[in-house]
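Heads up, one of the protein chains got dropped from this complex, but the rest are sitting where they should.
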Amino acid sequence: MKVLNKKNIFTLIIIIAIYALVQLLLTTGTISSFYEITIATICINIILAVSLNLVTGFTGQFSLGHAGFMSIGAYAGALINMSMKSTSGFLAGILIGAIAAAIIGVLIGIPTLRLKGDYLAIATLGMAEIIRVVFLNMEITNGAAGLNGIPRFTNWTWLYLFTALTIVLINNFVRSSQGRACISIREDEIAAESMGINTTKYKVMAFAIGAAFAGVAGALYSSYFYFINPTMFGFQKSIDILVIVVFGGLGSITGSVIAAVLLAVITTMLQSFSSLRMIIYALLLVIIMLFRPQGLLGTKEVTDLFKFRRNEKVE
Amino acid sequence: MLFIATEGGAALEQFMQQIVNGISLGSIYALVALGYTMVYGIIKLINFAHGDVYMVGAYVGFAVTTYTGLGFIPALIISMVVCAVLGMSIEKIAYKPLRNSTRIAVLITAIGVSLLLEYTMMYFVGPEVRSYPRLLSQKVFRFGSVIINMQQIYIVITTIILMIVLQYVVNKTKVGKAMRAVSADKDAAQLMGIKVDNTISFTFAIGSALAGAGGVLVGIYYNSIDPLMGMMPGLKAFVAAVFGGIGSIPGAMIGGLSIGMLETLVSGYGNSMYRDAAVFAFLILILILKPSGLLGKDTKEKV
Partner (left out) sequence: MSLLTVEKLTKSFGGLTAVSNANMHIDKGELVGLIGPNGAGKTTFFNLLTGVYEPTSGSIKLDIDGEQTEIAGFKPNNVTKVGLARTFQNIRLFKDLSVLDNIRIAMHQNIDYRLPSALFRSNKYYEEEERLRKEAEELLDIFDLSHKKDEMAKNLPYGEQRHLEIVRAMATKPVLLLLDEPAAGMNPNETVHLTKTIAKIRDEFDLTVLLIEHDMSLVMKICERVYVLDYGTMIASGKPEEIKNNKRVIEAYLGEDV
C-alpha cells in the first residue's frame, strides 16, 4: 500500500527513463562501442563506490580492502559461470559471489572492526593482500595467470539493473533505523553504544552488505571483461574505489555516482596520456583533501539541493 | 648416528643462513619503520608516503653513483639529505594545512602523496626495473655453508651506526627533547615554548633521511629498483613499527628485525609466495592480541 507513493513512483520513472535514454543512444549508435566499455566501467565503479561508501562514508569504518571483496565475487562468479554457461549460471554466479564476499566480510569484520581509524585501514589492506595471495596460489583460480575465457553475459541491461538495485537498496538501508545506527557509530561510537546500539553488530552488518555488493561488482566485471587475475584486485584497485568515494563525498550516495561518472570521463579523456592519469588522480586526491575535504557533496545528496524547507515526510 | 648429525647440522646451517638474511633485510625495514613510528608518535599519522620516500632515496643513490661516479658513503649521505628535504616539504605542503582535520582526511592525503611520488617518478624514469651499480666488493665470507656477503655487512653496520646517532639525537640533544615533549603532549609543549611546527618538520626530516638510507641499502642488497618498490616494504615497515609498539624507537628496531626474519623464514621453509601474506597475517594477529605492540603504551579514549 505505502510502497506505491508519489516519491517511489517518481524514482522508478527516473530509473526507467535513464535506462531508455542510454539504450536509445546505444541502438542508434550515438554511443560507439568504444564508449560501451566506459559505461560498463562506470556502472561497476558505481556499485563499488556506493558499497564502500556504506562502510567508510556512512559507518565511518575506514576500509582499504574493498578490492579484496570484489575479487571474491569475480572469482566465484567466473568459476560458476564457466561451468554453467547460461544466463542462470551468470545470475547464480553473481548471487554466490555476493554471498561468498559477505561471508568473508563477516569473518574478517568480527576481529578487525574492533580496531579504529588508521589501524583498521591497515588491517583491511592486509586482509585484501592475503585474499590476493590466496588466489595467486590456488589451483582452481589458475594462480597468477588468472582465469581466461569467462563467458560474457554482462551487458548494458544487466549492468544497469544491478547498479540501480545497489543504489536503491543501500539508500534504503541508510535511511532505515539500522542505517541510522550505522551513522551514529560514525558520529560518536561511545554515545551510540550508550543509546543501546550494538556497535559491533552494525559495523559488521555494514561491512557485510558492502562486501556483498563489491562481490556483485566483481562478478559483473569478470563476465564483462572475459579475463581476471589476482593483480587486478590489488591495493591500487582499492585506492581507485576510495578516490571515487572521497571525491563524491563520504556519506553521499549521489556524490559517489556523480564522481564515478566524472572520473570515468576524465580517464577516458586521458586515455592517450595514461602515464599522466595516475599523477592526476593523486593530485586530485591531495587537492580535494586540502581544499574540499568533504568532497563534492559532503554528506548531502543531490535531492537535498532541491528541497526548499519542505517538510520531509517518511513516504 | 653420524648421518643424523650431519642432517641436523645442515638444518641448523640452513636456519642460520635464513637468520643472516633476515637480519640484513630486517635492518632495512627497521630504518624505514623508524620514520613511521616517529611520525606517528608526533602527529598520529600513518605516513603512507614514507615508503615512497624510501623509493626516492634509492633513485637518488642510483643517480649519484651512476652519473657522478661517487662511492657508497657519499651516495648514502646525499640520498639522506635529499630525502630529508623531501620529507619536510611533504609535511609543509600536504599535512600541515590539515593539522586540525579529521584523521581520515589526513590519511587519504598521505595516500595521495604516496601515489603522486610513485607516478611522478614513473613519469620521469619510466616503469622499468633498473639495476643498481655495484658499489661494494663482491667478497663473501663462509662459515660452514652459511654465507655472509659484503653487502649484508655494510647494511648491518650502517644501520647500527645510524641507530646510535638517532638514539643520541633523541635522548641527548635539545631538539630530541623537544620531539619527545611534542609527542607526549603537543599543547603542553607549545605552552612550554617549544616550537611545535619546527619540531614536527625536524621529525619528518630525520625519519625521511633514515628511509633514504634504507633505499640506498636496499638498492645495493637487491640490485634492482623500480618506482613502485616502496609500496610493499613501506607497508611491511609499518607492520614492523606496529609490532614494536608504535611511537617507540627501540620497538621499531626490534619490529624491523622480527619482520625481516619472519619473511626470510617463511620464504626459506614455506612458500615464498606466501611471504607477504604471512607478514599481514602477523599484523592482524598483533592488532587483535596486543594493539599497543611490544613496547607501546596503551591509550584509551576518555569518556
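As written, the chains take the letters A and B, and residue 1 is the first residue of each chain.
Everything below uses one rule, namely that a residue touches a chain if its C-beta (ideal position, glycine included) is under 8 Å from a C-beta of that chain, and two chains touch if they have at least 3 such contacts.
Everything quoted here is computed from the prediction, not taken from an experiment.
Undergrad: Out of A:Thr30, A:Asn172 or A:Gln271, which is the one that touches the chain we can't see?
TA: Touches the omitted chain: A:Asn172.
Undergrad: Can you work out which residue in A:Ala192, A:Ile228 or A:Ala282 touches the chain that's missing from view?
TA: A:Ala192
Undergrad: In the full complex, which residues of chain A touch the absent chain?
TA: 1-3, 169, 172-173, 176-181, 183-184, 187-188, 190-199, 205, 299, 312, 314-315
Everything that follows uses one rule, which is that only the chains that are shown with their structure count from here on.
Undergrad: Need the CA-centroid distance for the pair chain A / chain B, whole Å please.
TA: About 34 Å separates the centre of chain A from that of chain B.
Undergrad: Which of the residues in chain A come into contact with chain B in the complex?
TA: Those residues of chain A that touch chain B are 56, 62, 111-112, 114-115, 117-119, 121-123, 125-127, 129-130, 133-134, 136-137, 190, 235, 239, 242, 246, 250, 275-276, 278-279, 281-286, 289-290, 293.
Undergrad: Using the touch rule from the top, collect the residues of chain B that touch chain A in their complex.
TA: The touching residues are 45-46, 94, 97-98, 101-109, 111-116, 118-120, 122-123, 231, 235, 238-239, 242, 271, 273-274, 276-277, 280-281, 283-284, 287-288, 291, 301, 303.
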